[in-house]
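Since the structure comes first, as C-alpha cells, the remarks are kept for the end.
One chain of protein is taken out of this complex; the other chains stay put.
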Amino acid sequence: MAQIISFGEVLMRLSTPGFSRFEQARQLNVTYAGGEANVSAALAYWGHDTAHVTRFPDSPIGRAASQYLATHGVDTSHIVYGGPRMAVYFLETGAALRGSQIVYDRANSSLATIEPEEINWDEILKDAKWFHWAGITPALSQGAADTLLNGIKTARKFGLTVSGDIFYRANLWKYGKKPSDILPELTAGTDIVIANKENILEIFGIEGNDFVEASVNLQKAYPQVSKVVDTKRTSISASHNLLRALLWNGKELLETADIEINPIVDRVGGGDAFIAGLIHGLISFKDDQKALEFGVAASALKHTIEGDALISTEAEVEAIRQGETSGRIKR
Amino acid sequence: MAQIISFGEVLMRLSTPGFSRFEQARQLNVTYAGGEANVSAALAYWGHDTAHVTRFPDSPIGRAASQYLATHGVDTSHIVYGGPRMAVYFLETGAALRGSQIVYDRANSSLATIEPEEINWDEILKDAKWFHWAGITPALSQGAADTLLNGIKTARKFGLTVSGDIFYRANLWKYGKKPSDILPELTAGTDIVIANKENILEIFGIEGNDFVEASVNLQKAYPQVSKVVDTKRTSISASHNLLRALLWNGKELLETADIEINPIVDRVGGGDAFIAGLIHGLISFKDDQKALEFGVAASALKHTIEGDALISTEAEVEAIRQGETSGRIKR
Amino acid sequence: MAQIISFGEVLMRLSTPGFSRFEQARQLNVTYAGGEANVSAALAYWGHDTAHVTRFPDSPIGRAASQYLATHGVDTSHIVYGGPRMAVYFLETGAALRGSQIVYDRANSSLATIEPEEINWDEILKDAKWFHWAGITPALSQGAADTLLNGIKTARKFGLTVSGDIFYRANLWKYGKKPSDILPELTAGTDIVIANKENILEIFGIEGNDFVEASVNLQKAYPQVSKVVDTKRTSISASHNLLRALLWNGKELLETADIEINPIVDRVGGGDAFIAGLIHGLISFKDDQKALEFGVAASALKHTIEGDALISTEAEVEAIRQGETSGRIKR
Amino acid sequence: MAQIISFGEVLMRLSTPGFSRFEQARQLNVTYAGGEANVSAALAYWGHDTAHVTRFPDSPIGRAASQYLATHGVDTSHIVYGGPRMAVYFLETGAALRGSQIVYDRANSSLATIEPEEINWDEILKDAKWFHWAGITPALSQGAADTLLNGIKTARKFGLTVSGDIFYRANLWKYGKKPSDILPELTAGTDIVIANKENILEIFGIEGNDFVEASVNLQKAYPQVSKVVDTKRTSISASHNLLRALLWNGKELLETADIEINPIVDRVGGGDAFIAGLIHGLISFKDDQKALEFGVAASALKHTIEGDALISTEAEVEAIRQGETSGRIKR
Amino acid sequence: MAQIISFGEVLMRLSTPGFSRFEQARQLNVTYAGGEANVSAALAYWGHDTAHVTRFPDSPIGRAASQYLATHGVDTSHIVYGGPRMAVYFLETGAALRGSQIVYDRANSSLATIEPEEINWDEILKDAKWFHWAGITPALSQGAADTLLNGIKTARKFGLTVSGDIFYRANLWKYGKKPSDILPELTAGTDIVIANKENILEIFGIEGNDFVEASVNLQKAYPQVSKVVDTKRTSISASHNLLRALLWNGKELLETADIEINPIVDRVGGGDAFIAGLIHGLISFKDDQKALEFGVAASALKHTIEGDALISTEAEVEAIRQGETSGRIKR
Partner (left out) sequence: MAQIISFGEVLMRLSTPGFSRFEQARQLNVTYAGGEANVSAALAYWGHDTAHVTRFPDSPIGRAASQYLATHGVDTSHIVYGGPRMAVYFLETGAALRGSQIVYDRANSSLATIEPEEINWDEILKDAKWFHWAGITPALSQGAADTLLNGIKTARKFGLTVSGDIFYRANLWKYGKKPSDILPELTAGTDIVIANKENILEIFGIEGNDFVEASVNLQKAYPQVSKVVDTKRTSISASHNLLRALLWNGKELLETADIEINPIVDRVGGGDAFIAGLIHGLISFKDDQKALEFGVAASALKHTIEGDALISTEAEVEAIRQGETSGRIKR
C-alpha cells in the first residue's frame, strides 16, 4: 500500500564515536542505511507512505537491520531474506582539515546475490506512485541489475514517476559489465535524473559544454527524462561546507543560493536527503524552484544530524528553505 | 545563614547526548536546573553563600534533585517536600542551522501546587542580603504567585536587594491571571529589573521609543527600581552567537562590546549566568560598567559548558571580562 | 489489517544505567513501554500482525514514542495524537537483596485525557482476531475507561477473542470510581482472564477458598470467561527468581514446573511476556498446557533482556519450553 | 553546626567500568571517597547533620572533590586547602573467582602534609555530638597523627562520643612510627572501637584467646572504651559473600545472623557502611543488638551499590534488618 | 625472534554491550581476536615472546587489527597485508537461561584468500620453539590449508614443539575438501593434540570406547603425537559453568577437579586460554598434572574477563590453580 517505493542495498554502518580514528575505537556506533533507503526514511518522517525493497540475510543481523528501517516508519514488508551476508561500511568522521573516511565491505552481500524472481514487482508497485533507484545497484551484480531493470519496467507499466540517482564510480563495477552497458537502459525508463555533467558525458557518450547542454542532449536521447538535477558542494573543510543545486526542467535552468553549514555533524546521506526533499517538493508543491530549494534545505539539515537518515519534520525543512538558519531555540 | 536567596522552579533536565534528535536518543543526560537556581549555583562557585527555595516531590526523584543542587554548593535546607511531581524539560541540542529544541512538561508540578504558608520567609530572609526571582514563577499558579509575593515583601521588610528577571511569555499563564495582573506588584518591590523594551511596554502599559525611554518611565512608575538591564544576542547560527548587554542606572546607559562564542557547547542557562555575573559585580565591584561586563563574560563562558549551570571561578570570568578570549591552555 | 490489537497507556521509561541509584545517575536509558504494548511487541517478533492503540502528545516526544514502538514491528497507524503530556516512569534496577524501584509520573497523560470518540474501534477491529486490555486503563480516568469499554464491546460485536489482565491496585483509582464499579462490565466481555485469587475475590465480590474455586465462581458469574490464568513468582532475591503458572480452563487446573532465572537482567515486563506467550500458544498450538508453558518460557526469557519488551524468536522460547535452559552458545 | 564529625583522607577513586581490567580500560569512573567520609555520607542520607574534615589541594581537582562530597549532603565547610596533591586509588572490580584489585597512590598527599594548626577543632567540635576516626590516618604522617590526636582530645573536652576504626596494616606506616607508638594514645580517648582480635593483640600487646577475652582486656587497659565491635565476612567468591558482626558491650557478646549478598555490585566501602549503620543505631535506637543488626544490614545494602558510599534511606536499611531481602520491586 | 608462533585467522569481534540483543544495540564493542592469536596473547602477558602470523586487508581496518594485537604484547611483524576483507564475528552475550549467540561473517577473508608463498616460514620459525595451529584454518580454503601445512612441516624441520587444536565443525568446510582429507596430514606433524573422543573418531576413522582408548589409538596411528588433551564443561546456565580437563600423556590419564565460575562475564576464548595455560605449563613446569591444572585455572579466569583474550599475570593463574578462588580484594 506504500506510495513511494525505493530499491537498493542497505548496509550496516559502523562508525567510530565522535572523531575517533579506526585505531582508537573500542566501540562503534551501529545503524543500517543505504542511499535509496535514506530517501524513503526522510520521506516517511514527512508523512509519506514509503516502502523499501532489499534483501537481507536470514539471521539476527538481517532481522536487526529490518527492525531498524521500521524505526524510520518505512514499510519493511517487501524485504526478502536469504543470501550470505549483510553489506557493511565503516565510517570514521573527520573534522577541520581531516576528511571523513569510508571503508566498504559489501562484496557478496545478500542483495548482490539476489535472483530477479525473488521480487514480485507487480504486487509491490501496482498501487504506488513513485519509484526511486540509484546507479550503485547495477554495479553490484548481474542479478541486482536485472532485478532493478524489472522494477523500472514494472514502474513504467503502472505509470509511476521514476527517479534515478546516476551515481557513477567505475571501480565499483567488478562483475564484467561497464556502466555504459547497463545504465542507458535504466535511464530510458526514468523521469527524474540526478547526475552531473561529467556523469552524463561518460556514461551516455553524450556531448555538452556545460550542465544545460548535457541535460538537453540527454533529454534528446532519452525522451522519458523530464528533469535533470545536480548539487554543488563547496568544501572549505570537513566541518564547513556550502551547498546549492541546479535543475534543468527542459525549459529553464533553476538554481538555488548556497546554504552554509558550520559545523557539520555528519555529512553522509546529505545527497540522499536532497533527493528526498526534491521528491517531496515535486509531489507536494508543483513548483520546480521551490522543490529544488526544499531539497537543498533538507540536505543542509541532514548535515547537522548523526546517521545517514534525515530525521525531521516538513516544517523544519520549510523554515530553512525560507531562510531561517539562525538556529534560535524552539520552545 | 545564606546571604543570597533565590526562589523558583527546578526542573529535571533530560537532554539528548551530543547532537542527537529525540527520535534517536536511547540515553538522556539528566541534571536538575531552573533559572533562579542557576543564578544561585553560579554565585556559589564564586564563593557566595547562596540558598535556593523551591518545592520538590517527597520521592527518590525529589531527593535526587536536591542532592544535585547541593553539588553546586547551594544550600538546600529550605527546600520543602510535597506535591505531585517533578517538573521536567526535554532538550535536544542543535548545531549550525538547526536550533535547539525544548519540550516542557511542568504542569501540576510540586512548586505549582505550593501553598504560601509552606515557606517561612521570615526565617529564610532575616539575615540575608539579596533576593532573586523571575517572571516564570507567577505564571505557574496562584499559589506560586502568592508565595513569591510574600517573599518579595519579606525581602523589602528586611532591607534586601531584590532582583527580578521579568521573563514574559503570555502563553505560559494558564490559571486565569495575566502577566499584567501580577507582575506590577512584584516589580514594585524590586530594585534590579532585567527586562527588554518590549516586556516593559506590554506588561506595564508603559510607553517609550527605546530601551532608555522605557526604563525611565518604568522607574517613574516603580520608584524602587534602581537599574534596568537587558542582554542582546546576535544569532549567526545555533553554534555561533555574539552577546552584549545594556544597563540603565537612572543616570546613564551603559553598554558592553560583543563577545563572540564559536562554537557554542550549550546555550541554555546563558541568561541566568549573565544575571549571576551582574549580581556578583554589583555586590563586589560597586561599578555598574564592570558589573555589566562581568555579567556578559559569565554568560559567554556559560555557553562553553554543558548543563544549565555556570561552573567557574571568579578569576576565569574576570579574565574574559578583560578580553582574554584566545583560549590558550592553562597549566 | 493487524490481527491482534492491544490498547493501553505507553510510558516513557527512564531507567538508571546498570545498578545505579537515582541519586547517582547522570544518564538515564530511555525506551517507551506499557503492559499492553509489550504484549503486542513480543507477538510481533514471533510474526504476528499486531497493532497498538493509544494516545500520545502531538510533540517530538510523542513522535519518538511512536517511532520506538514501530521498531518492534508493531503497527502504530491507529495511535491518536493530542492531550497534554507523555506518561513517564522512572526505574532503578536492584540487585541481590536490593529490590528495583519504580516511580510513576503518569497523571494527566494524553491517554488519561482521551475522549471515547477519538478511537474508531469499528475500523480498527473489524478484520482482527484478538483484543487485549489490562486493568490499569480504567483506573486512569472515566474517558479511558469508556474508551476501553467501547473497544471490548466492538470486539465482541466482531467476534474477537478478548484477553484481560485484571491488574488491581486500589490506590491507582483516583477519579472517583472504584475497581468494582467498572471492572465487572469489562470482564463480562472477556474470554481469557489473567488474575489471581485475591483479585477475583476483591473486585467481583466472588467467594472461593483457592484459585480453582474462585475461577469456577468467576465463570458462573461471567459466562464469557473461558479461561482464568495466574502466575506465581518465588523471589529469592532481586537477582534470583523462580516462575511458574496456573490455568483453569473450565475443566481442569493445568500447572507448569518452575523455571529458575539467575541472574535476572531486567524483570519489568515479565508478566506481559507471559501473556504474549500464552496468547501465542492459544492461537498456534490449540493446547492449553503447551500454551501455558510457552507463556512461562517467554516470561523467563524476558527476565534476561534489558527493557520491557521481549525481543525473541519463537524458536528460542520453544527451546526453553522444552527444557533447554543450559545457556550454551549458539553459533 | 554539624552533629557528627569525621576526619580522614579522601581519595580520588578511579575504577574501571564493569569488570574491565586496568589494561583494557579506556575510561575510568571517578568519584571521591575515604573510609571516614563514607561514614558521614551514609549518615547524611539518613538525615544526620554530618561534616567531614580533610585537606585537599587548592586546585580544580581539590574543588571537584569537595563538590562531590557535598552531593552526599555532607558539610564541606571545614575542609582546608593546600599541599601538593590529591590522594588517588585505582580499582579494578573482580567477579566470580577473580578478586577486585586496588592500587593506592596516596603518598605525599595534601592530608599527609597537613600541619596540626590548620584545623580549628574547638570551633568544629564545640557543638557536635560524635567524632569518628580511623587507624589509617596516623599511618600517613606525623602531621596527620598529631592533627587526629588534637581532634580526639578536643572531642573528649566537649564530651563527644568518639568512634575509631582500628584499621591496621603495618606496611602503611612509613614515616618512622609504628602502630603501637601511636594507636594506644588515640584509643585511650575512644568510646567505640571497631577492631578484630588480631588487631587488639598486635597493636596493644593485649592477650586474649578470643574476641571476648581480647575485648575485656582492652577495656581494662583503656577504660574509656565502652564497646568493641567486629565484622565477619565469608567470601564464597568475589560475587558472593556472607556478612555478620559481633559486639562486646562490656557485659555480653551480641551477634547477628549472616546476610547473603549475591551478586555483589561493589564491595568497597562495605565496612564503612557497617560503621555508619552502627553509629546510627547507637544514636537512634539505644539498643545494641538492633544497632549491630542495622550496621550489618547497611553493609549488605552497600554491596549492591556502585561506589564507596551507601546511598539509602533509613527505611530501606531497616527493612533489610527485619529480614526483607527478597528484592521485590517497590512501586 | 619470537619463541612461540601461532597462525590463524583474526576476526573483528563486534559484541553488543552488556546483555543487549542485536536488535537493541546502537553501539557494538570492537576488538580483534581469533583462537590461535588468543593463545599468543595470553602467553605474552605471562612474559613469553610470541608472534602471530595471519593476513589482513591493506586498509585502515587491517591496520587497526594489527595495532590491537600489538596491545597484548604479541609481535605483529610477520603479518602480511592483502586480500579483500577482514573476517568479522558478531557476539550477543547471554545470561541465565539465554545462551550467547555468535554470527560469523568470515567468507572470502584476507586469510582465506592467502597464497602459501606469502608466508616465509623458514624465517619466522628458524629460531622459535613452539608452533600452534587450529583445525579451523584448513576449513577456510585450500590456500589456508596449504599455508598451514607448510608451517607445520617447517616447524618439524626446525624441531619445534607443535600443538594443534583439532576443532571440528563439518559445516565450515565449503571449498570441496572434508576434514578427513586434510586434518590427518596436519596431525601427523603435531605433538600436542587438543581433541575430544568424538573428534578423534570422526576425523581419523579411529576407534575407541572412551577418551583413553581413542587417544591410545590416535598415538598408534600418528606416532609424533605425545599428548592428547580435552576439556569438559558443565553448563548449568549461560552464567554458571564448571570446568575441568583430561590429559593422556601416553602413560596415564591425568584429570583435574572442577572449577566453578559464577557469574560468567564472557566465556568466548575460554578454550584458547586453556591451551595457553597448558603450553605455559608444559614449557615452564615439566609436570603434566600441574600444566593441565594451570590450563584449567587460566580458562576459568578468562571467563571473568570481557573479550577473547586472557589478560592476567602468571601469579594470578597460579593462585587459582592452588585453589584460591574466594575472590578477596588484592591491595
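We call the chains A, B, C, D and E, going by the order they appear; numbering starts again at 1 in every chain.
As a working rule, contacts are C-beta pairs under 8 Å (C-beta built on N, C-alpha and C of every residue); 3 or more make two chains touch, one makes a residue touch a chain.
These figures come from a predicted structure and were not determined experimentally.
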| item | value |
| --- | --- |
| Hidden-chain contact residue, picked from the options A:G99, A:P116, A:P184 or A:G208 | A:G99 |
| Contacting the left-out chain in the complete assembly, out of A:L28, A:A238 or A:I261 | A:A238 |
| Residue, one of B:N120, B:N150, B:N196 or B:T325, that touches the chain absent here | B:T325 |
| Residue, one of D:G47, D:P60 or D:G205, that touches the chain absent here | D:P60 |
| Missing-chain contacts mapped onto chain E | 67-68, 70-73 |
| Touching residues (missing chain, whole complex) on chain B | 71, 259-265, 300-301, 303-307, 311, 316, 320, 325-331 |
| Hidden partner chain, residues of chain D it touches | 14, 17, 21-23, 25-31, 59-61, 63-64, 67, 84-86, 88, 90, 92, 101, 103, 105, 107-108 |
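Here is the rule we go by: only the chains that are shown with their structure count from here on.
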| item | value |
| --- | --- |
| Result of counting contacting C-beta pairs for A-C and B-C, higher pair | B-C |
| Distance from chain D to chain A - Cα centre to Cα centre, in angstrom | 62 |
| Chain centre separation (chain A, chain C; CA means) in Å | 40 |
| Averaged-CA centre spacing for the pair chain D and chain C, given as whole angstrom | 46 |
| Chain A: positions in contact with at least two other chains | 26, 67, 71 |
